[in-house]
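Note that one protein chain is taken out, while the other chains of the complex remain in position.
And then chain A:
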Amino acid sequence: MLPQRMKKAMTDNPKKLANLIDLVNLPSTLREFMGQSQTSRLGCFKRVWSYIKENNLQDPNNKNLVNCDEKLKSVLLGKPQVELTELPTLIKLHFPKQPR
């Protein structure tokens, strides 16, 4: 199946892996949310997801939706409501590919 092959490629490819776990300097918006100046994309994702859980931001009627509070809005393009499906994509926007 496709996803599995993609995953394999991901872990096999050191550049893509580095993209995920290397610490990078954060832009000011994210810095405020994370409370630290450096993090990896993976760390950021985990932080955002745990923030959603801690503050019960999932829509009670449809758990797949997240109703953003002000703080979350600041990191997720200011959208009032996001789908869990697009969470990784939205977070990826903060971590542009670094020219090497």
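Observations, loosely collected:
In the analysis below, a contact is a pair of C-beta atoms (placed from the backbone, for glycine too) under 8 Å apart; a residue touches a chain by one contact, two chains touch by 3 or more; residues count from 1.
Basically, contacts and distances are computed from a predicted model.
The chain not displayed here is annotated in its UniProt record as "Pentatricopeptide repeat-containing protein", chosen from "GM24572", "RNA polymerase II holoenzyme cyclin-like subunit", "Pentatricopeptide repeat-containing protein" or "TRAPP domain-containing protein". One chain of the complex is left out; on chain A, the residues touching it are 1-4, 6-7, 10-11, 17, 20-21, 42, 45-46, 49, 58, 63-64, 83-89.
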